[in-house]
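This is the structure, below, for whatever I ask next.
Take a look at chain A:
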Amino acid sequence: MTRRLILFAILCLALLASALYAAFNAYSFYSDDEDRPSASGHVGPTHK
Partner candidate 1 sequence: MSGGKAITCPACGGKIEVRAAGFTVNLACQNCGSLLDVSLPEVVLIRRYKNAKDRFALEIGKRGTVFGQEWEVVGALRRKDQITIWQEFLLFNPYLGYRWLLVADGEWQFGTPLADRPQGDRNRVFWRGENFSRLGRDQPTSTTAVAGEFYWRVKAGDTANATLFQSGETILSREVSDGEENWTQLVPVDETEIENAFGLNRRSLPRRKAAQGLMQFKAAPGMEQDDLGRMFLLAMAISLFAAIAMALLAGPSTKTSSMIQVPVGGQIAPVKIGTITVRRPWQFVTIDADANRFENRWVDLEYNLVDRSSEQSIDAFGLVEHYAGTSSDGAWTEGSHHGDTMFGHVPRGTYDVYVSGSAHGWPVDPAVTDAWGSTETINLTIEASTGAMSWGMWWTLVFALFAWPVSILWWRFRDK
Partner candidate 2 sequence: MPVRGPSLPYGTCPYCQTLILREGLRVEDVGKVAVLPFDVSPIQLGTTLVADGRGMQVVGRVRWAWAGGSWNEWLAIAETGAQFWLAEAAGMFMLTAEWPQLLEDPKVRSFAQGEAITRGDVIEVEGRQLFASDIKKVECLGSEGDLPISTLVGTRMTSVDFRSASGEVLSLQRDKTSTTAWFGDSWDLTSLKPGNLRQLEGWTIPGEPR
């Protein structure tokens, strides 16, 4: 086991712990609450 592999394992576990904590609390970076897409006036397609 190299030192950086151990460090990587620690990093992985920290990431996993944060992900599970977020999942338990139903937190997501991608939830849509308070995010009103049309709040500022919807204007149709962005196609030019």
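In this section, contacts are C-beta pairs under 8 Å (C-beta built on N, C-alpha and C of every residue); 3 or more make two chains touch, one makes a residue touch a chain; residues count from 1.
Basis for inclusion: all candidates are chains of the complex that A comes from, given by their letters.
These numbers come from a predicted model, not from an experiment.
Of 1 or 2, just one candidate touches chain A in this complex, namely 1.
Of all residues in chain A, those touching candidate 1 in their complex are 1-5, 7-9, 11-13, 15-16, 19-20, 22-39, 42, 44-48.
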